[in-house]
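One protein chain omitted, others in place.
Naming follows writing order (A, B and C), and every chain is counted from residue 1.
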Amino acid sequence: MTEKVVKERYTIPVGPQHPALKEPIFFKFIVDGEQIIEAIPRIGYVHRGIEKLTEERTYLKDAYLVERVCGICSGVHQATFVNAVESLIDKPTPERADYLRVLVLELERIHSHYLWLGVAAHEIGFDTLFMYTWRDREVVMDLLELITGNRVNYGMNIIGGVRRDINDEIIHKTLKGIDYLEERAKYYLDVAADEKTILARTVGRGILTREQALKLGAVGPTARASNLAMDVRKDDPYLVYDEIPFELVTADTNDVFGRIVVRVKELFESYNIIRWVLENIPSGPTFIRTSPKVPAGEAIAKSEAPRGELFYYVRSTGTLKPYRVKIRTPTLANILAVAEMLKGEYIADIPIVFAGIDPCISCMDRAFFVDVEKDKKWVWSEDELKLYSRKWYKTHEKEVIQRWKR
Amino acid sequence: MAILSKVVNWARRSSPWVLHFNSGSCNGCDIEILAALTPRFDVERFGITLQGSPRHADVLLITGPVTEQVKKRLVRIYNQMPDPKFVIVVGTCGCTGGVFSGSYSTNNGVDNVIPVDVYIPGCPPRPQQIIDAVVKLLAKLSPNKDKNGGTNNGGK
Amino acid sequence: MEEIILYLLELLIFPGIIFISTLALFFQWFDRKIHARFQNRVGPLVVGPKGLLQPLADFIKLLSKEDITPISADRAGFILAPIITLTLAVISAFFIPVMSYSGILSFSGDVIVVLFFSTILTFMIAFAGYSATNRFSTIGAARTALQFISYEIPYILSVIAVVIISRSLQISEIVASQVSTYGLPYVVILPIAFVLYLVSLLAKLEKIPFDIPEAETEIVGGWSAEYSGKKLAFFKLAIDIKMVVGAGLAVAFFLGGPYGPVIPGIEWLCYTFWFIVKTLVLVFILSNLRTLFARYRIDQMVKIFWDYITPLAFLQLILAEGFVIYLM
Partner (left out) sequence: MVANEIPSKEEKLENVESLLTMLKEKFGDAILDSKIIKRRLFIDVTTESFRGILKFLDESFEICFLHTITAVDTTSEFELLYHIFIGEKKVNLNLRIKISRDSPKVPTITDIMPAANVYEREVHDLFGIVFEGHPHLERLILPEDWPDGVYPLRKDYKMGGKK
C-alpha cells in the first residue's frame, strides 16, 4: 500500500503585533503539530523611506536622520555615515575624536548585548534574569548619558569630529562602572552555563552550520557562533581599531547557546577595549570645521554594529545633499539565515531562535519587504479585503462592464 | 449608585493594563518602555502591567510614525480593545512624524489614524516621562480634576 | 431555621465565598509581591496600603469593562466556560477545612469529588480555548490537554498515598488522623508525595516553569487570548481560587490541616490563623519556584513527568503501602 497519510497542517501567524517580537515583523509558520515545517518572513512594517529622505536633506541633518534608523544601535549608524562622508572630505579628523567614537561604540555594544541577554531570557520565560540584566543595563545607560548627554539617540558624532569631550571625572566614573559590569558579566556567564532550564532551551536549537552561514551571508555574532571568524573591526579596521588589542570571539556550537556565549564573551572584550581607550586617549581638539559641501565622489564605510556588519555607501555630487545613501543593516543579512534555522524547530522555540540573531527590524525595514507567498487571504482583515476588491474592480472595470453589457 | 461609580472609577485608575504597539518606530522608544518595567523604574508599583493580547488591555502605548504597512493593523488592534480604552503616543515621531515627516511611507503621527489621549514628545522620552504620562492620563479619570492639574490642558 | 441561616452565612461569608475570594486576591498580591521582590522590584505599591488592593482593583476594573464575544467564537461554550470554571472552583473550595477539622461540605468520599472537580477545571480551560477558535487559543488548549495527561497521574497518585496511610477517603478524617493516629503531619511520613504534589500543582496552576499553555512570548496568553471584561475577570478569580484550593488541600493532606497550638475559647480563629499561615508558606514556596526557572518546552515537560515524576509517585505508593503493612 502506498496510500499517503495526509496530515493536516496548521498555519499560525506570528506578528506583526506579538509579545515575543518587540517590533512589527510578520512570520507565517506552517506547522505540523508543534513542529515547524516552514517559516516565511514578511517584512516591511517599519519601512519609513529613510534612504529617500536622506537625499532630500543636507549632510548635517542626515547624520541625525540615520541615527534614527535604529534606536538600539543608533551610535554606530551615525558613526558609519559620518565615516563615509569624512572619507569623501579627505580631511583627517582629530585623533581624540576617533577615540571618543570608539568609546561610545563599545559602550553601545555593551548596552545592546545586555538588552539582548534580557530579551532572550524573557523569550524563554525566565523573567528574573530579564529583570537582573536590565537593572545592570541602567549602569551603562547612565554612563552613556554622562558622556553624550542622551540615553538612547546620542547625537555624539558630527561631520569632522564629536560633539562633546570627556574629563577626568567622567573617565573615573566610567572605569568604576566598567568594573561593576565586568563582575556582573562573569555572573551571567555562570548562570548561562549552569542553569539547567536555560541549557535545555538553548543547546542544539536553531542550528546554522558554517557552510550555511557562508552561503546565506550571515554576519555578526550569528556568524561567529557558527565558527565563522568575521568581524569588521579585524577585517577592515575603522577608527582606531587597528591599534587596539582584542580577541575575536567565536564558538563552534552553531546554536542559540553559542550565540549567548559569544555575546557574553564579547562583553569582556568591550570592557578591555574601553579600558585601553581611556588609558591611551590623546589630548587635543575633538573636532575640526569642515565645509558643508562635500566633494564629489563615492565612499564605502563599514562598521561592526552589535548585531553584525553595518554597511554604508554614500555618493556625492559636490552639493549640500548626498546623491545616494545606501544602508545595509545586519538584520537584513541575517534574515535568510533565521528562516533556515527555524525549520524543524518547535513552536516554543520560535521566540528564542528568532531572538538568537538579535533582530533589529527597524534597521532592516528602512527599505525592504519580502513575501514568498502569494495567497495571503487568510490574514486579511475586513478592510484589506474591501480594499482589495475595490482595487480589483478598478483595474478590471472595463471587463466587468463589457461582461455586464453582453 | 454614586458609590458604585466611584468604586469603578477608582478601579480603572488603579489598574491600567498596557498594550505596547510598535507602528514603525526606531526602537528607541520601545526600549525605554521596556526599561520602565524593569527594577529601576518598576511601573508595577502603579498596577501597570504589560499585556500580550489587545483584549486584555486598557491603554494602548504607540510608538513610531505609523507606516503605511502597519496602519490597518493599528486600526484593527484599536478596535479589538474593549471599552473604555485610552491611547498614549510615545515619542516625537508618533506625535507629528518627527524626523520622518514628509516620507512617502509614513502617516505623520498617530492622530491621523486613531484618536489620541496623551502625547509624549521626546526622541525618545525618558522612562520617567512615560510613567508621568500614564499617571496624568489616570488623573484625567479622577473626579476631582484639579488635584493633579487636570483635564485637557496637557496636564500641567 | 436558625441552623439554615447559620449555614447560609457560612457558605456566603465565612469561610465561604467572600472569605475564599478575599483570600484568593490576597494570595495573588502576596505572590506578585514576592515575585517582584525576587526580581529586585517593588511590586504593587500605590493602590491601598502596600498595594494590597491591587488585585481587587484589577478585578473590579475587568468587571466594568466592555465584554466582547468574537463572532467567530462558539458562543455557548465561550460564555459558559468562565461561569462553570468559577463555580466549580468555589465549590471545591468549600471542601477545604479552614476553621475546624472539616470544610463546609464534608462527606465520606469527598476526596474523590475534589479530585474530580480539579480535573473538570482543567478540561474547562481546554474547552475555553477551543471555543474561542483563535489559533493561539487552540494551541493553548491543546497544550493544556497535553500537560494534563502528564501531571494529573502523579497528582492523584500522591493524594492516593495519603489516602492509603490514613485509611480514609474523607478530608476531615485525613486531617483528624494526622493529629490523633500518628501525631505528626504526613509531610514527615510521605516527603516524596508532598514534593510531587507541589510540582504537579505548579503545572496544574500553569505557573513557570510549566506555564506552557499560556506562554506569552510564544502564543500570546494561549487559551485566554480572546477573553475580555467580565469573563476574563471570572477566569482570573477562578485561577486565584484554584491556587487557594491547591494550597489548602496540600495543607489538609500533608501539613495537618488547620491544627496548631490554640487559645481556648476562640479555637476557630486560631485554626483559621494556622490555616492561613500554612497556606502562605506554600504560596511562598511556589513563588520561589517560579522565580528560579525558565519555561520548559512542552515535550521536555512531558518527558520530565513521565520519566521521573510518575515513577517516583509509584515508588511513594509502594512505600506508603509497606509502611501501613509494617505498622498495622
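Basically, a contact is a pair of C-beta atoms (placed from the backbone, for glycine too) under 8 Å apart; a residue touches a chain by one contact, two chains touch by 3 or more.
Treat the numbers as computed from the prediction; the structure is a model and nothing was measured.
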Omitted-chain contact residue, chosen from A:Gly155, A:Gly217 or A:Gly344: A:Gly217
Touching residue (missing chain; options A:Asp32, A:Asp179 or A:Glu298): A:Glu298
Absent-chain interface as seen on subunit A, which is shown: 44, 47, 49, 51-52, 56, 87, 214-217, 228-231, 234-237, 242, 248, 297-300, 302, 309, 311, 313, 315, 323-324, 326, 328, 332-333, 335-336, 367-372, 374, 384, 387-388, 391
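Operating definition for what follows: only the chains that are shown with their structure count from here on.
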Winner on C-beta contact pairs when A-B is weighed against B-C: A-B
Centre-of-Cα separation between subunit C and subunit A, whole angstrom: 44
Mean-CA-position distance for subunit B and subunit A (Å): 26
Residues of subunit C touching at least two other chains: 39-41, 216-217, 220
Overlap residues in subunit B, where contacts from two or more other chains coincide: 38-39, 52
Subunit A - residues contacting subunit B, complex: 16-19, 22-24, 44-50, 52-53, 56, 64-65, 68-72, 74, 115, 118, 130-131, 134-135, 137-138, 141, 151-153, 360, 362, 365, 369, 381, 383-384
Touching residues (chain side subunit B, partner subunit A) in the complex: 21-32, 34-35, 37-40, 50, 52, 54, 64-65, 67-70, 72-73, 75-77, 93, 98-100, 102-106, 123-124, 126
Contact footprint of subunit B on subunit C as seen in their complex: 32, 36, 39-47, 51, 53-54, 56-61, 64-68, 216-217, 220-221, 224-229, 232
